[in-house]
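For this view, one protein chain was removed and the others were kept in their places.
A and B are the chain letters, set down in written order, and residue numbers restart from 1 in every chain.
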Amino acid sequence: MESFHVVGAVSLLSSIQMGYLARRVGRAREAHKILPPAVNGPPEFERTFRAHQNCVEFYPLFLVTLWTCGLFFSEGAAVVGGMAYISARHMYFNGYVKSTKKRLPGFYLTLAALSALALMSLTGIVSGILRKYAHVHL
Amino acid sequence: MESFHVVGAVSLLSSIQMGYLARRVGRAREAHKILPPAVNGPPEFERTFRAHQNCVEFYPLFLVTLWTCGLFFSEGAAVVGGMAYISARHMYFNGYVKSTKKRLPGFYLTLAALSALALMSLTGIVSGILRKYAHVHL
Partner (left out) sequence: MESFHVVGAVSLLSSIQMGYLARRVGRAREAHKILPPAVNGPPEFERTFRAHQNCVEFYPLFLVTLWTCGLFFSEGAAVVGGMAYISARHMYFNGYVKSTKKRLPGFYLTLAALSALALMSLTGIVSGILRKYAHVHL
């Protein structure tokens, strides 16, 4: 694992982003005076809350595809896909806070980055399994 | 890590399943005309939403026990336990969409698969620590 510093850096950056987005929800609670454990309130608060929840729901999928891409396909490709995902999530969150419709461009970019990471992972895993168990070198 | 392609394949499959379940929630939103950020609606929508949330809540636990089992106990056992978990989640989700009670068989299977993965991980970790720090070979 010594050689996966850059995928580690992208993972750490993404987790700092997730911490920052949780903080944004906390600030929205303060701005709208919504004391926990309540999760309902004015539309802007509910959009901020749901934007964060959606990021939470997808975060483990991102980590899995980032690392399977990095380990089994290419570290460089994982870094590019990972940075694209992090940027897309930033755009998604800020869009969603403004309006439900404005979440969509960032969300589609998120799906594109995830799909690219998953496709590269699949390529790397299938060719690795063929190499290991069937001695087929693509 | 070069040799963990099959555990990587199970992880990737599980993350594709999680993406598919998120899509099912999106389709339930369309069918019942529940626009985000709302998460309340007719019972079938709420069951679909909560079924997905429960999968989200348990997904990191699954990934941890899958990989600790694969790394420290046996790759083959991790694959079997992982595929059992993925099947159980499929059964759970489809059951829960139908009725609250029908979530139970899949849920119990989920817990069984998770417990088996955790128990094998524990065995592998304890015997690894004994071997490494106490030079005891079980």
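Just so we're on the same page, a residue touches a chain if its C-beta (ideal position, glycine included) is under 8 Å from a C-beta of that chain, and two chains touch if they have at least 3 such contacts.
Owing to the predicted nature of the structure, the values given are computational and were not obtained by experimental measurement.
Within the full complex, the residue among A:Y59, A:F73 or A:F93 touching the omitted chain is A:Y59. Against the chain not displayed here, subunit B makes contact via residues 1, 43, 46-47, 49-51, 56-58, 60-61, 64-65, 68, 71-72, 96, 100, 103, 114, 118, 121-122, 125, 128-129, 132. Residues 1-6, 8-9, 11-12, 14-16, 18-19, 22, 35-39, 52, 56, 59-60, 63 of subunit A touch the missing chain (whole complex, contact as defined above).
The working rule: only the chains that are shown with their structure count from here on.
Computed centre separation for the pair subunit A/subunit B is 19 angstrom, with centres defined by C-alpha atoms.
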